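Written out below as structure tokens is the structure these notes cover.
Heads up, one of the protein chains got dropped from this complex, but the rest are sitting where they should.
For reference, chains read A, B and C in written order, and residue numbers begin at 1 within each chain.
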């Protein structure tokens, strides 16, 4: 389970939490222009969080040298891909993020690319079946959600700037109306004006905001914090994004996953203007930063993350 | 568990639901002026729902010939009475309702009477220990709540016109502020004005109103319905009160009580101006009506209720 | 806004509330076999609530002589019909209920009929455009929901036995999982076993059940009450259904509709085995009953309802 959030005050930032019950050896991985990406002749350089298998980066999220950002989030029971189809531009699920970030400079280009492909369920390897994901893709102007359900690619403008997991994005978005009366302001007494009800503390205007760790509740909570966030003097957008993501981080012991516990393994922020990927892990709350830097070269550049 | 509600549009009406897992042989009982009420020389005539034991009415609720109304509601774990005290005006719990309705013509008089007495835990009989109750007492002007906690009689003005059970009334009342933003009107989008969230159906302004059968939730729900109720043309207050109480009735199977089910055994409305006691039972949704009628006589007049 | 509920203990019963801000002259209308129903050569007799315009019954809900029951409920913003299509079996929205109840003896037959037709937006008259509805159709065995969205007829098995309004049925059904931990039993302390938290009243196992009048909340509440309902000794299924519907009735003043108030104009129960249509109105809580009786004849039989 995960949460992705975009933020566009004092710059454009894109971040996500990755919640899981165990680590898969995450690394910050730079794929420079010359690194061989399957299916691509030439491509933009990419930086992001990935697991490297057989020398190949399986990206969870990332940003390219044009500042286009993308994250894949768990979408179990809803994601449904196609078998490869002769004559189609087949892109296996594991390679979708490199395909898009390698070839697109904007959300508009990504949307065109997504419509052009056949997203397939080809596994990366025998023990790595296609993962059931959906994606959020953002640039400085827009956020897009891509969901492949029953083999059909659906694209949604994401005006709320948040994505979590189930149910599908349109259902999540529509359910925000259930919370539309919630406010960062003090509540007025509409229950019964004659009663003279008064708040007994600050913050009561948002009573009803869910605080648990389900994908539904993280969606609503992140939407509220992200869309009400006010930068303080001197605060940059990355700090704001870190605080927004902090509101949906999963502490250990609060969310069961099988015999273990779901936790926020890492929380990342990408600074599109400067090509910097920052993250904290559950074990290390101090931020690590990696810059995309030079985009040439043909070998992966890898930085182990202590997830 | 129970709910009591007053209503003062087009007359003054007072009603209550009585929720329990089994009947105790409830009857509508008239105690005329000449019936011997323990501790009283002369008294007002009373009509109300009671269980009669050893020829004596143990009232759950009632109204006197002056239109003063009173209901006792379960208050387990909080009600605490005193032992009898020499020199004090000792009133056993089982006799409080006859004591007040027999001697008081208004809430003001009831308040004075309640302050003057020592409410005791003397049982009615060996197998009938004092019941842990608190009371709502209403006339055409005011509602009063009386709670005897740790032996101290506490009186509260009840501006919301509703009483249920635990926790104590001041805590219930204060918690209404948690719901103060709820409204019978359509919600405005305060969550994030930029998002253009819209209602997808009517009635969304009150989302957050609790719908279960706990005493907390019945208190909030009855308060909302009672204080927002708008009479329609030609509707009398009794009809309105019946609808308000209907919102907190407990259907069988939804509220466990030991091995059985808590249900609304009966729901009553008292019309103070006309001295009429109306009620429905769980078994019989058609309203039965009994008028106080003549107030003289010395024998109980009893009407079996099919609870 | 409305709620439809089926009930299958001690018989098969089907009922609905109709919530609106003003009456349209509702009547209980019997269309005997010989009455001319548009598009039908011969048909089953029907009894139900309708508005009669130009001598023709516009049914809100009804039951046929075979015990098949059907109700149309508001579905604004989602219902989308087709223009008539040459060569198709065109059925205008206003005639769908007579079309189905006139020709089908079971849900299975209704499902086949629904798949065969083209549901059109042809208005009944210039001032009566097609109404945005969806439908619940029930017999003694099953409940079916029919939704025509963007011109495509979708059929859903309805295992929860409840239908309200927006959002579409599959979304409403999926959201029940948000409430799956709610229980008619006492809650166990799972929050923090070491704390020794205890209930302070009965009914706390269902805390979280919504109590407002939105279509979402009525769906969840009706689902909880309907699926947990336990008949008491001697209680018939119609009484049970009346109590279930009572839990979602809308009192006046609690749900704004424009300048007026949404209220439950009527609440009906159909007894399939005996062909009896019973209902109460907001103005008259005493049940009225009309039997389908003889099915021959060619004229509408009409009973004014005081809605």
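Quick note on the criterion: a residue touches a chain if its C-beta (ideal position, glycine included) is under 8 Å from a C-beta of that chain, and two chains touch if they have at least 3 such contacts.
Quick caveat, the model's predicted, so the values are computed rather than measured.
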| item | value |
| --- | --- |
| From C:35, C:224 or C:266, residue that would touch the chain that is not displayed | C:224 |
| Given C:86, C:126 or C:195, the one touching the chain that is not displayed | C:195 |
| Hidden-chain contact residue, picked from the options B:99, B:134, B:202 or B:216 | B:216 |
| Interface with the unshown chain - residue positions in chain B | 167, 171, 174-175, 178, 214, 216 |
| Residues of chain C in contact with the chain not shown | 159-160, 174, 176-183, 185, 187-192, 194-200, 204-205, 207-208, 223-224, 227-228 |
| Contacts of chain A with the absent chain, listed as residue ranges | 1, 19, 76-77, 165-167, 182, 184-186, 200-217, 220-221, 224-225, 228-232, 234-235, 239, 242-244, 246-247, 249-257, 261-263, 282-283, 285-287 |
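The working rule: only the chains that are shown with their structure count from here on.
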| item | value |
| --- | --- |
| Category of the chain touch graph - line, ring, star, complete, other | complete |
| Most centrally placed chain - per-chain CA mean versus overall CA mean | C |
| Centroid distance [mean C-alpha coordinates] between chain C and chain B, Å | 34 |
| Inter-centroid spacing, chain C versus chain A (mean Cα positions, whole Å) | 41 |
| Shared interface positions of chain C, touching two or more other chains | 167, 214, 216 |
